Every structure is written in structure tokens, then in C-alpha cells.
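For this view, one protein chain was removed and the others were kept in their places.
Up next, subunit A:
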Amino acid sequence: MSIVEAILLTIITASTPLVLAALGELVTERSGVLNLGVEGMMIMGAVCAFAATQMSGSPYIGILAGIASGALFSLLFGFLTLTLVANQVATGLALTILGLGVSGMIGEGFVGMSGIKLQPIAIPLLSDLPYIGSLLFRQDIIFYLSIALVVGVNWFLFKSRAGLRLRSVGDSHASAHALGINVIRTRYLAVMFGGACAGLAGAQLSLVYTPQWVENMSAGRGWIALALVVFASWRPWRLVAGGYLFGAVSISQLHAQAFGIGIPSQVLSALPYLATVVVLILISHNRRTTLINTPASLGKPFVPDR
């Protein structure tokens, strides 16, 4: 394996959790709900996936546990903000803090254990292709899932009737309600999808990226995912571009630091953020398209007047 190939592989591994978590948040926000608890749901996914893998011995059980814990945790957010109409920003922040705390508690007994790494699955024929074969088709199931989810979400949002309903709820919940669309149910489902994706992203961290449990191992990735959604102007493919660009620059700058080039390490560490912001601003410079894609009732609570 050449050095370039190794770098590219780490880039994919580093970018997948960002894309997954951001994709879930994209669907949540398209329904008009701002869930700032991505970081908390992600870390819950990470610890539950790790714990379930240790106890069952199967990382696949771990993946399911990660997804389920993220979805369940988001259900708490949904209940507070959608049923009890609590403030979404405050509740989301609380969810992150709670997630970081609870995950530390659950994970206490697992600190220092060596984990079970999720093994790659080679896809017959395709994995034998030169260059891209080993890169794209000798990956773990979570990577394949992330790509399938991006394609699926894009189709769902822009081609399916249910996706149209979801977008309409995010654009104007009052109008959607008047047309007979169940706003609250739509939002619950979107929030839980977001939670499940964040949980899966967390599972990737503790099963693929670094197969062990370390407290706070999500290390702010949830926040980056949140920012990616906004900068990608709520469109799935832009989000993939942003996620992979961020992953690419952050891995490259690590290698650059290792080579010892004459740029202060603080500048290099800031580079992924800078590059992502600049590129995403460039691709979303068309204000009209941005406005068309921004969910107009994002963050606004919905109370039907009955």
C-alpha cells in the first residue's frame, strides 16, 4: 500500500462520521427543527456501540446499539421540544452536555479496553479494480451505509412525496398544518432519523476510527457536522463535498506537521476549518438558491391552535 493510498484511506475514515452526523441533522433541519445536540447523540452512539460490542463480541450488534441509542436520545429532545414546546436551542445544548456526561458514566468500565475493530468487507470484482478498488470497495459496512444514505436521502427529499411533505413542514409549518399534514409526527420522525444517523456516526468512531472508548472521543465533530449542514445550504451532495474536504484537509495537515514544514502548527490545525468555510461559501454564493433551500421555519416551535 502506497503512502498516498494510506492517506486517502484515513481521509475516508475521518470524513465518514462527519457526513453521517451532518446528513441526519440535514433531514432534521429540513423539517424545521434545529437540534444542537448532535455532539451528545454522537457520543452516546459511540459509547453504546463500544459497550454492546464488548459484551456481545459482535461489532454489528454494536452498530445497532449505536443507532438505537442515538435515536432514543433524540426522542428525548423530540419530546421536550415538540410535545412540551421547549426552546430548541437550549434543549439541544442541554442534550449535548447530558450526552457527554452520561456517556462518561456508561463508559467508565470500558476505559482502556482494547476494542474489536469492524472488519472491512471486500465487494467481489469491484474491490479488484486498480487504485479505487481497495479504497472504495474494501471498506467497512458503515462507509457503504453512509454513501447509500446520502443517495437515499437525496432521493427521498427531492423525489418522494413523503420528502416533499417533510420539506413543506420545514418551509411553513402553519401552511402544512392547514393542508392536513401532521407537522408534529413528521418532525418526530425527522428528529429520530437525525439521532439514528448521529448514533451511527458515533459507532463509527468507537468501532472503526479508533476502536476503543475514550471519554469525549467525539471531540467536537458534532459541532462541525452542524456547521456543515448550514454551509452546505441544506443539500446532501454539497454536504458530502464539505465533509470530505474537511476530512481531507485535517488529515493532510497532520501529515504536513509530521513532515515538519515551516508553518506554525496552530495555523495548520485551523486550516481544515478555514478551507471548508471558504469553499462552502464559494459554492453557496448564489443567495437565491440558498434562500430557496433554507428551511424557513427552522427553529420555530409549532403549536396548533385547536
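Here is the rule we go by: contacts are C-beta pairs under 8 Å (C-beta built on N, C-alpha and C of every residue); 3 or more make two chains touch, one makes a residue touch a chain; residues count from 1.
Heads up, the rule we're going with is that contacts and distances are computed from a predicted model.
Student: Name the absent chain by its UniProt protein name; which of "Aspartyl/glutamyl-tRNA(Asn/Gln) amidotransferase subunit B", "Glycine cleavage system H protein", "RNA polymerase sigma-70 factor (ECF subfamily)" or "ABC transporter" is it?
Tutor: The chain we cannot see is recorded in UniProt as "ABC transporter".
Student: May I ask which residue of A:Pro124, A:Gly180 or A:Pro264 touches the chain that does not appear here?
Tutor: A:Gly180
Student: Just one of A:Asn35, A:Ser168 or A:Ser250 touches the chain that is missing; which is it?
Tutor: Answer from the full complex: A:Ser168 touches the omitted chain.
Student: Please identify, in ascending order, the residues of subunit A that touch the omitted chain?
Tutor: Interface residues of subunit A facing the absent chain: 161, 164-165, 167-168, 171-172, 174-181, 287-288, 291-296, 305-306.
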